[in-house]
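All protein chains of the complex are present and in place, except for one that has been dropped.
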Amino acid sequence: MQTIQPLGWFFLDDEMKHFLSTTDYSRTELQHLLDQSAALKQHPVSDVLAGKTIALMFLNPSLRTRTSFEIASFQLGAHAVVLEPGKGAWGIEFEPGVVMDGDAEEHIVEVAGVLSRYCDAIALRAFPQFKDWSVDREDRVIRSLAQHASVPVINMETIVHPCQELAMMRTIQDHLGEPDQRKLLVTWTWHPRPLNTAVANSALLMASQFGMDITLLIPDEAYRLDPQFMQQAESQAARSGGRIQVSQDIEQAYRDADWVYAKSWGALPLYGQPAQEARLRAPFKHFMVDEAKMALTRNARFSHCLPLRRNVKATDGVMDSNDCVALDEAENRLHTQKALLLELLGGQ
Amino acid sequence: MQTIQPLGWFFLDDEMKHFLSTTDYSRTELQHLLDQSAALKQHPVSDVLAGKTIALMFLNPSLRTRTSFEIASFQLGAHAVVLEPGKGAWGIEFEPGVVMDGDAEEHIVEVAGVLSRYCDAIALRAFPQFKDWSVDREDRVIRSLAQHASVPVINMETIVHPCQELAMMRTIQDHLGEPDQRKLLVTWTWHPRPLNTAVANSALLMASQFGMDITLLIPDEAYRLDPQFMQQAESQAARSGGRIQVSQDIEQAYRDADWVYAKSWGALPLYGQPAQEARLRAPFKHFMVDEAKMALTRNARFSHCLPLRRNVKATDGVMDSNDCVALDEAENRLHTQKALLLELLGGQ
Partner (left out) sequence: MQTIQPLGWFFLDDEMKHFLSTTDYSRTELQHLLDQSAALKQHPVSDVLAGKTIALMFLNPSLRTRTSFEIASFQLGAHAVVLEPGKGAWGIEFEPGVVMDGDAEEHIVEVAGVLSRYCDAIALRAFPQFKDWSVDREDRVIRSLAQHASVPVINMETIVHPCQELAMMRTIQDHLGEPDQRKLLVTWTWHPRPLNTAVANSALLMASQFGMDITLLIPDEAYRLDPQFMQQAESQAARSGGRIQVSQDIEQAYRDADWVYAKSWGALPLYGQPAQEARLRAPFKHFMVDEAKMALTRNARFSHCLPLRRNVKATDGVMDSNDCVALDEAENRLHTQKALLLELLGGQ
């Protein structure tokens, strides 16, 4: 087996770093990860992380993220421990100073402390609670974990999904080369339930760092993303030479796009009110990606984070065409997460 | 660690092959697997599949199959990812062309596609739904998976259980040597619930390829197995020099048997009607394997796929006798599955 040496990221020699959001990293640092991913795809198996361990904590179910992280660890010689505490709920206290005579049996201080003694990294999936966006937007679960851990913490999807961002950008570069000024359409699509905004937030955050010309297509103002992400993406675009516009005009949005990225999410003004949100959403099934819309683009590729409901978010014709690269993006989850593990765990 | 080279199966150089049913394989090919198993039992640990991965998908629970596959993978240097989507149900769409606005979040095309990108093989357990045999007998879940996967798919029990067949035949050969013309009794036994016919189907399919003289002992015509398996077994027996007869005469069936294999299953004409099936089944508790019946045999060995309800399917006396080889058969699950992995994953 060939051993692949990690790139010498400067910050890893200086201080332990988490991977909570790509916005904590520069474009140069992110490109290092993407370059490393391409090398790892060529040489998938090594023992460079022999003896290392990572805890994968899923507060919400996962097939793709779990499988790709578990295999990424194995193919580098490391071992992933999969933990599913409470299946969605987690009897963990996050507030400091609380008298813990309620449901929570353990405080995040001890959870983070113990796992930091056992493992070389902790990865966490913790979806929002879908009750109060003013609470969920603070992303407190993973931030508490990171605050109290003494090993790197990796975000496997909370209100952003930075691992998906790496795979998305790796796939864009695989197919388009340099992403600067290329036209990315991020289109909302209908779905029977009001979903998490994480992947949409992340698509904007990543593409804006890489100078893309982004159009966010939404059916109604209520589907704008949270200002904290819109503003962050806009300021990143200003630095990178990219651009962000929000549109409700399907034809204009698809016109000349180089890349179409679809995702469904719930309207934040109706967060926690699924019945009302469903009524608002109902008239917009025609946002589904279909062949007619794709014909407006500049031979764009189509991708999605998966899972995808066929003939709801995109037609069979789009999914089964040669332009659909969703499986490539799924595969890149594996390669990019390996690069991430190598950088976070292999730096010493 | 000693490295064991896989036998050079011809078809693996030509095309990717699944392991859905032993009927897709010739006796020569199956015997290769059984010979390989014996060698692997002698040299259990190697790194011949280093870096390889397999997804084990359980739509139904498992201890034995999961443990034996997970350890088989580990002892060959590979890694098994255990997935339990939905615990019995699976929110997956199998029909082509459907508008997926119901429960299913993902289509089998993408599930198979993504896992094929991550793993070198996919193993699946998917029990029938026990509602409509005309649907379940088509075994659509695993056939859809195999159709859309680009890596080998292994059947860990659907309406057949070919991995159990390998272990059964390995155990027969360990104890009896050549199986041709040896008398195998496959006896129905009572159980509180109407169980899957898979192991019974499989016992017939495997034994008929190896020229055995098979008696299927049932308490009533309603307990005949599905014609697709009966006819397949009969045509295999015709080619191999074996024989199949169906009997309702306990004494005649046990007389001079070399091997007694017990299994319980529900009557197919009452499939999906458990209360009526229970009434039909009620008078037949005396089909339990006991010492008196075993005394009619030619010093036969007794085996079962496990789990087994003691003093319901077989008496303590039978289970604790030296003639009971059920643990040997369970152990052979490990060795035969290693041979299977080696052939399907180690061929290149």
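By written order: A and B. Residues from 1 in each chain.
Assume a residue touches a chain if its C-beta (ideal position, glycine included) is under 8 Å from a C-beta of that chain, and two chains touch if they have at least 3 such contacts.
No experiment lies behind these values; they were computed from the predicted model shown.
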Absent-chain contact - pick from A:35, A:106 or A:290: A:106
Where the unshown chain meets chain B, residue by residue: 1, 44-45, 61, 63-64, 66-68, 70-71, 74-75, 192, 306-312, 316, 319-320, 326-327, 330-331, 334
Residues belonging to chain A that touch the chain removed from view: 50-51, 53, 55, 79, 81, 83, 85, 93, 96-101, 104-107, 109-111, 113-115, 117-119
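Following the convention adopted for this analysis, only the chains that are shown with their structure count from here on.
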Inter-chain centre distance, chain A versus chain B - centres from mean C-alpha coordinates, in Å: 40
